[in-house]
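Yeah, one chain of the complex is gone here, protein chain that is, but the others are all in their spots.
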Amino acid sequence: MALLEVRDLRTYFHTEGGVAKAVDGVSFHVERGEVLGIVGESGCGKSVTSLSVMGLVSEPGRIEEGSSITYDGRELTTLSEKEMRGIRGNDIAMIFQEPMTSLNPVFPVGDQISEALRLHRGLKKKEARGRAIELLQLVGIPVPERRVDEYPHQLSGGMRQRVMIAMALANEPDVLIADEPTTALDVTIQAQILELLDELRERLGMAIVLITHDLGVVAEVCDRVVVMYAGQVVEEGPVGDIFGRPSHPYTQGLLAAVPRPDRREGTLAVIPGTVPPPTNWPTGCRFHDRCPYAWDLTREKMPPLFDLGGDHRSRCWLVEHPERREEVERTRPVFTGGAAQ
Amino acid sequence: MSELPVADVLAAEPDEETTLPPSKGDSDLGGRTLEEVDPGDALVHVRGLKKHFPLRGGFLSRIQGHVKAVDGVTFWVGKGETLGLVGESGSGKSTTGRAILRLIEPTEGTVVFAGQDVTAMDAEDLQALRRQAQIIFQDPFASLNPRMTVGDAIREVLKVHGLARGEGADARVRELLRLVGLRPEYASRYPHEFSGGQRQRIGIARALSVEPEFIVCDEPVSALDVSVQAQVVNLLEELQQRLGLAFLFIAHDLSVVEHVSDRVAVMYLGRIVETADAEQLTRSPKHPYTRALLSAVPVPEPGRKRERIVLPGDVPSPIDPPSGCPFHPRCPHPLKDQDCARTVPPLAEKAPGQFAACIKEPAYVAPTGS
Partner (left out) sequence: MTDREREDHGMGRGPERPADPESGVHEPVEKLAPDAAARERAAHTPRPGVPEPERTGADRGEPTRADERAATALEPPHGGASGLATALTAILPGSGHLLLGSPARGAAFLFAWGALLAAIWLGWEAISGVTEAGSLDDWVAIITLGLGLLAVWLGAMRDLRGAAAEDARRTAARHAGDDPGIQDRSGDSQWSIAARHFRQNVPALVGLVLVVVLYLIAFMAPLLAPYDPIAQGDLTTTGYLPPSGDYWLGTDQFGRDIMSRIIYGARISLAIGFIAVAIAIILGSLLGAIAGYIGGKVDAAIMRFTDMVMAFPRLILLIMIIALFEPSLTLIILVLGLTQWPGTARLVRGEVLSLREQEYIQAARALGFGRWRIILRHLIPNVLAPVIVAATLGIGNTIVLEAGLSFLGMGIQPPTPSWGTLVADGRQNLIGAWWVATFPGLAIVVTVLAFNLVGDGLRDALDPRMRS
């Protein structure tokens, strides 16, 4: 059984402007010691998915009936807030998108790490402080004995993110959910953080769910990838398959849009348009209004997640109708200029 | 878990000068410097540009120091050319772009635009410059006045510069919106009704309304998703070809800069540490920082495990930059020694047309007689 398993997760926000189906039937699983990447454009529901797993969705958001999240065989959606608090930070920890705002500015970072330890472990103040220093050292903060007493504003963005990771690691969680842990950082600092996550995974055997919209990051650190679009999983599979033989046009478009140092010529391929608002997902295949292959069937009927074998799945009618792909590609080039294969 | 060794690569404290190996005497200070090169008839020529922001504090806001945001930068942009400017946040890219347009007053140095010295311009000349040189901003959500319709925002520019009025202005607004790929009917809408990519197009349309020759693009795609980023990058390239524009393209993402630029300049702590033809820079970087930057860009190709150079520590503060080579506390160069902390490396030619500010890289000596 998978360590963390999400099945048919639906998280809706019941707002004035209608029901925002931010996450609408998402399933995935993570095994021990594995890094799962979740990618997709802004507004596809990546963050809401991770908040749902943590039980941190707030009003007007709701995890709908029929959704299931199991950790180590335990159903999380039916737990009380109190039981959930025991899991959060202890078994499943999370690093948030914004390193600048997710630390409390009025306490020294050491206190914030110790707090987590004293809460879940019942450590004494002194012990907790010693452990906090160890953790800071573990995440590569120089002179941790001094840094432990500093306030968040005295640290750089990269260091703050490392403090966040230290906090998340405090109770040696089995699952670490990292929501865009490097988006706000410079590339050289991003390289440090990615290196660190990789190292920690190897040493501690944690499962990591890495949410990002940077496909390069996914390629470098993930074992398996889930591609999200409009609140759904549109493709998932081992990282080699997703990058080597992407099946869904959305995945292909995303890959082709990345500028590559080794392919400087010509224009970049684009996916026209943007993600529609979650109150108003298109009918049929949700990608159809941006898809170069769209035809009648895609506009009317939502495709299921087709199994392509080898743990590779794709939510696209082209799997059943490969002739359509040829037909379109014969008349014009699709997603050229980038890495589409 | 507590017995685990430290993540040591990351933990290195910045080098003190004394911890560096003693001078080995293999430093190369030779080679033609960028200042000595005559670029011919460049559209924009920046020489020795500096901008030091006074750091105020205390009761009567006394000056307590300076942020050396830009510290002696030289480059040029030819007609219809794109110069990419990359660097980490805080390296002085935006400050450079704004100082060129005199949106902030440069502390030192000259900027020559189409033969005229921008730093010596009076209010009237500046007004004329605004018709030839424009800027596009990073944040598509903050660069448009939220209380003005898109049409009004563009019409205002046309009016201020006396370019068109009434019917003529309306027609021009429609034309500009069409040019950047937006529906002309959108003129009557407000900025908050558009997505990030659309807003960036509006910013571009507004900059184009004065028909400039040169545009500073300050991270125009950094806030956008890859798919949308590609749309905007393509639009800029298309417009450049059509209208013969010259760009100073600022970004922190090396892969985007490489894609759009003819030449690239890499900034670190207010200085240019390397500049070369975009392809040459990617293929054979000469400065250790450029090498690290290139290796840190994640490439969407899972199989290809490249050697990632992980730099220790953070970018130092531009208030009190390291002595000598500003990069020396983080530099992984095997030949690094005390010279690095003592000498400010000149931006010298290391290969034909490729200039790098590192004294440990051998200089290029042009064959005599040519």
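Order as written gives the chain letters A and B; numbering starts at 1 within each chain.
Everything that follows uses one rule, which is that a contact is a pair of C-beta atoms (placed from the backbone, for glycine too) under 8 Å apart; a residue touches a chain by one contact, two chains touch by 3 or more.
Owing to the predicted nature of the structure, the values given are computational and were not obtained by experimental measurement.
If you put the hidden chain back, the residue from B:96, B:119 or B:234 that touches it is B:234. Within the complete assembly, residues 60-61, 98, 101, 103, 126-127, 130-131, 134-135, 137-139, 142-150, 156-157, 160-161, 178-179, 181-183, 185-186, 188-190, 192-195, 197-198, 201, 203, 206-207, 210, 228, 231, 234-235, 238 of chain B touch the chain that is not shown.
To be clear about the criterion, only the chains that are shown with their structure count from here on.
Interface residues of chain A, counted against chain B in their complex, comprise 41-42, 131, 134, 137-143, 156, 158-159, 172, 186-192, 194-196, 199, 203-204, 213-220, 239-240, 243-244, 253-255, 257-261, 264, 267-272, 274, 339.
Those residues of chain B that touch chain A in the shared complex are 1-2, 4, 6-13, 88-89, 195, 197, 225-231, 233-234, 237-238, 252-256, 258-259, 278-279, 282, 292-303, 308-311, 313-315.
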